[in-house]
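Structure first, then comments.
One protein chain is absent from this view; the other protein chains keep their places.
A, B and C label the chains in the order they appear, each numbered from 1.
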Amino acid sequence: MTYLRPKFRHPELPKNKLGYSVDKYEGALSTLCAGCGHDSISAGIIQAAFELNIEPHKLAKLSGIGCSSKTPAYFLSNSHGFNSVHGRMPSVATGAAMANRDLTYFGVSGDGDTASIGMGQFVHVVRRNLNMTYIVMNNGCYGLTKGQDSATADRGSKNKSGEVNLFQSIDLASLAIELGATFVAQSFSGDKSQLVPLIKAAMSHPGFAFINVISPCVTFNNNLGSTKSYDFVREHVEATATIDFVPEMKEITANYEKGSSKEVKLHDGSYIQLKKLAEGWDPLDRLSAMNAVQNARAKNEILTGLLYMNPNSVDLHELIETSNKPLNSLKKSDLCPGSEALKAVNAGLR
Amino acid sequence: MTYLRPKFRHPELPKNKLGYSVDKYEGALSTLCAGCGHDSISAGIIQAAFELNIEPHKLAKLSGIGCSSKTPAYFLSNSHGFNSVHGRMPSVATGAAMANRDLTYFGVSGDGDTASIGMGQFVHVVRRNLNMTYIVMNNGCYGLTKGQDSATADRGSKNKSGEVNLFQSIDLASLAIELGATFVAQSFSGDKSQLVPLIKAAMSHPGFAFINVISPCVTFNNNLGSTKSYDFVREHVEATATIDFVPEMKEITANYEKGSSKEVKLHDGSYIQLKKLAEGWDPLDRLSAMNAVQNARAKNEILTGLLYMNPNSVDLHELIETSNKPLNSLKKSDLCPGSEALKAVNAGLR
Amino acid sequence: MAGKKDKVNDFVVRFANVNGTGSASANFLFTKAIFRMGIPVTPKNIFPSNIQGLPTWYEVRVSEKGYLGRREGIDLLVAVNPQSMMNDVKSVRTGGYFLYDSSKKLHAEYIREDINYIGIPLMQMCNEAYSDARQRQLFKNIIYVGALAALLDIEFSVLEGLLADQFKGKEKLIPMNVKALQMGVDYIHKNFKYPLEIRLERRDLIGDAIMIDGNSACGLGAVYAGATVVAWYPITPSTSVVEAFGNYADEFRVDKETGKNNVAIIQAEDELAAIGMVIGANWNGARSFTATSGPGLSLMNEFLGLAYFAEVPAVLVDVQRSGPSTGMPTRTQQSDVLEAAYASHGDTKHVLLFPSTPKECFDMMADSFDFAELLQTPVILMTDLDLGMNDHISQPFAWDDKREYNRGKVLNAADLEKIEKFGRYLDVDGDGITYRTYPGTHPTKGSFFTRGTSRDEYATYTEDSDAYHRNMDRLIKKWNTAKEIVSPPQVYQEKNNSKNGILFFGTSQYAAEEAMDLLKEEKVIVDAIRIRAFPFNKTVEDFINSHDKIFVIEQNRDAQMKSLLMIELGINPEKLISVLNYDGLPITAENIIKQITGNLNHKFKILDAKN
Partner (left out) sequence: MAGKKDKVNDFVVRFANVNGTGSASANFLFTKAIFRMGIPVTPKNIFPSNIQGLPTWYEVRVSEKGYLGRREGIDLLVAVNPQSMMNDVKSVRTGGYFLYDSSKKLHAEYIREDINYIGIPLMQMCNEAYSDARQRQLFKNIIYVGALAALLDIEFSVLEGLLADQFKGKEKLIPMNVKALQMGVDYIHKNFKYPLEIRLERRDLIGDAIMIDGNSACGLGAVYAGATVVAWYPITPSTSVVEAFGNYADEFRVDKETGKNNVAIIQAEDELAAIGMVIGANWNGARSFTATSGPGLSLMNEFLGLAYFAEVPAVLVDVQRSGPSTGMPTRTQQSDVLEAAYASHGDTKHVLLFPSTPKECFDMMADSFDFAELLQTPVILMTDLDLGMNDHISQPFAWDDKREYNRGKVLNAADLEKIEKFGRYLDVDGDGITYRTYPGTHPTKGSFFTRGTSRDEYATYTEDSDAYHRNMDRLIKKWNTAKEIVSPPQVYQEKNNSKNGILFFGTSQYAAEEAMDLLKEEKVIVDAIRIRAFPFNKTVEDFINSHDKIFVIEQNRDAQMKSLLMIELGINPEKLISVLNYDGLPITAENIIKQITGNLNHKFKILDAKN
């Protein structure tokens, strides 16, 4: 989107239960490339928070570094946000969540941020079942540093500089299930009808809720089978050896039925195959979820929908039995044993 | 083992094809606790290298930090060794292997070293299919820092300070398969008859070969259901609040048939259930391997043997098509384009 | 220190053990008994970086004068480790004693003419008295403590009292221990002249002091300071900070009604995660800290830079060990000073505190949260292995119940209502410290976006050069404000007595104070100051400026504190003379004196007498 996005709103926008209209959930103007999938996801988040009747200030939004990690600035401007360091958002979110169990925690990361530098923290935040929503805006590349392959890039795909990715891609959803995540979903940035309900479900899940969202990068996308047909502008840009030209693009949308498959054409002319889980899918069966994901992967399909959910999720606070009152609200009287107790301690040390 | 281990050897020890007897493969005296499972694995490595007729100096041994990571000092003293920093052995091994493709690379790590601080590097060395053997000496705890739970500790187990582990354990073998590892095996430190052939197979595998070896920690083991029955010495030690007393222990051994199960009693009186894969097991089928591991986990069994192997493994050197000659052997004439070429470069910059 | 006159309450005993044999608790019994006899005593662990089977030493200095630093010259060596025996024999001073297990005859090579041998057949006695191998092992240690009691005149009732305390709730263990002690006493009584001329005499020099290690004191201080979120990763020698915190939290932080914890302790997956959690928690309004040692500090560099720039409070305990790299993990040093002061790339500076005693660990731990929140920046408590893992005699802990937690400039909903426009990084008060809000404070006011990248006074992203420059300058203003907020130095004299001064910090205090005394006996007068915080308070500057020569005592190779003094105060390096110790052992007064008198060209009698 551009800096010129008109701010005009119809005065009679519908309101949610809190009496807020959706603009209460918006953020600053996005500085991402026009047509970037990430902006669509931001829109989905805004919609989900609106529909869920979340008090914006009772939500904390956290991210790492990357185009994707910038997005928290572009939604929920009445929420505190923390754009931390590259790959380490899970730890910051963990600390924040420990400090105050009464807020909703919303994390945004990129595939570089999560699957490369952040892999260790990702694995461990899953293992701890921290009560948060964690979205990866997955574009298979490092957008902000100009298009290098990420660890989720498809093997065989070509990036902007024409290099072929030689490595197998990390399937974050499958990995999360393997690690025992209690909520794992997958979706596509352009499919608002699927995305919004998934985000709402994730935010309602008491534990770690992971959504891997395929989110095409307008500028550096590197999807399998990218056709790279003759294109005057591309040649021009290649010849001058500056990857400085980003044509204006439209958001890619995809709307399709549950149970069906859809081929989606990306900005560079390549296709991805999405397969929406059928109505009758049982997201409570972990082994079958794993199998389905593996099988889809073998067929080069991306399974979308709620893949797995553990209805008996016990989140970190419950596990370690922290007090019901937020720790950051405790007062000296709750926390400090006082001078008398200290005398006893001293006595024990003589 | 103790510093007093007698160095006496029978002069007519059997020799391998290189004409070396097994003592050529030994290392410095171990300083681990008597009875530590890690020492048994070292013995297995010595035996495997001997039987495989490896030239010791053509092998490089690398490790992170921990009791387990000390072991490379205790085998193959004619090999160069690198005891690097905590959790980062995979990167050091990657650099080393890139420098010289003609050596054999042998990595040793601990469960703390790999599953906590080292998780990110572990995932990525698997993904790159680096040609190396990678053994985790898995004792479910941080031995060297005195027995804290590691991320592979069983949920519900108690550690030396009596704390119960609340978190699900990370199953490294299953994770490796999920990530596309091309060789994944599991074994028990006391089962030399299984371990030695697995190590040999791993060292012969052209790509990343992972062996997760359950290796009881004499001193701080924290296995599921540890009985902690009345014990004078333990009470004494607990009362004085110094965990400074390590009773002399014997190595635990376990020998059992393929296809069978065995309950093994650990030093603290607790049991683990090992299940050896049957003869007819097909280690080439990735999906069935994953399923078997998951099912065993559900039954609290530890599946041992070669779980999965990809016979078409393409290692990192092949993937990125490095020269057949070790890079560290290339000379200026191979590497330096010379002054004439530089003149052309200059000309292009005017 | 040769000479053969009676040395009452003034000697060094060193125990040479194998680790993992249960000697630690027995040796502590010995130390604690002396403490309970009212005599100043200081023990030092010199232990290996492994779990079992390697040499470990425990060195106990007894000092009537109250000198609690390490001292060279071993008066009595208790040799229970054949591995290290040869060096142990050599380490005894001429005229000293060598107590060994005489179950087997001592080989000739261990015999020195100039020392005295006390053979006790420890193994044999144990074999006779106990059938269980582990009991044999364990009681061997108790027996030699009994023998020492007889040799040095430790009151038996004191030992019994200690055992009673130790085995409270497990009383059945007491008689067996008493019996083992008695075996040692009896053997000496039967076979040797006792007591030795090095011996103990009850005094009343301890007062209400306590004995504890610095790490436990840090843990306790954090409980008192109201820390609620603790994230850590195990590393020697810092591990026991969080372990102690956890134990005290079990005692003091379990809600009586619900049984739930008023604390969250997370063992992180590594140090990057630990500091990340601390930053997240502090950002969200909880007091939160982590503890680590050198390698962990190195890993935290990036996050520390974030906290500095994003202005998030954070408390970090760095229990320093010998570096660099993994170094000697079980040896002490003060060598992370420079790294901690300027941790992270870019222009960064961090507040450091330097405790010297367990009491100060407790106090500074509590203060550090106030400072971190007042200044909205990381505060690093620079302790070391010597302070952290050795027991020290210390003033008792004290807590003023009227003391409130100083949470710094935080706006609540009512405050926000009153404000026209909230500027997270707006220097309203002119002290460089700006106002913050916790998430969740107000539905429409006070929310802001925290980032490590450039922003303006309203926390809005900008790449404007001026905004960047203004912000960097304000951070310096805040730094200057910090100088008079952080712990002031300890100055040892009301007005200067000399043109020479000594400057030290942390655990060098013990040896430095002893050195001052000894120098004074030689009529070499030096003034002294102990640094307790960075940035330096004006008093530090004044002290240095009002002396010609400053001896800067530190336990590292590269004179790191001296570097900070030059950089921050613009001191001419010529007047700063380094007195360094960097072999991994705590610095001694003798070492300090040698270096100072060497520089002053003073021939030192006491020293010469010793050599």
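To be clear about the criterion, a residue touches a chain if its C-beta (ideal position, glycine included) is under 8 Å from a C-beta of that chain, and two chains touch if they have at least 3 such contacts.
Please read these numbers as outputs of a predicted model, since none were measured by experiment.
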Contact partner of the left-out chain, one of C:82, C:329 or C:432: C:329
Option touching the unshown chain, where A:49, A:65 or A:199 are the choices: A:65
Sole contact to the chain not displayed, among C:454, C:493, C:539 or C:599: C:454
Options C:294, C:439 or C:489, residue touching the unrepresented chain: C:294
Residue numbers in chain B that touch the chain omitted from display: 55-58, 60, 62, 72-73, 77-85, 88, 90-100, 102-103, 120-121, 123-124, 128, 317, 320-324, 327-328, 330, 332, 334-339, 341-342, 345-346, 349-350
Those residues of chain C which, in the complete complex, touch the missing chain: 48-49, 293-295, 297-299, 301-302, 305-306, 308-310, 320, 322-331, 333, 335-336, 338-339, 342-349, 451-454, 463, 465-466, 468-469, 472-473, 476, 556-558, 560, 563, 566-567, 570-574, 582-585
Residues from chain A at the interface with the omitted partner, ascending: 1-3, 31-34, 65, 67, 70, 85-87, 116-117, 119, 142-146, 148-149, 151, 161, 219, 232-233, 235-237, 239-242, 244-248
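Here, only the chains that are shown with their structure count from here on.
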Inter-centroid spacing, chain C versus chain B (mean Cα positions, whole Å): 36
Distance from chain C to chain A - Cα centre to Cα centre, in angstrom: 44
Residues of chain B touching at least two other chains: 116-117, 119, 151
Touching two or more other chains - residue numbers and ranges from chain C: 269-270
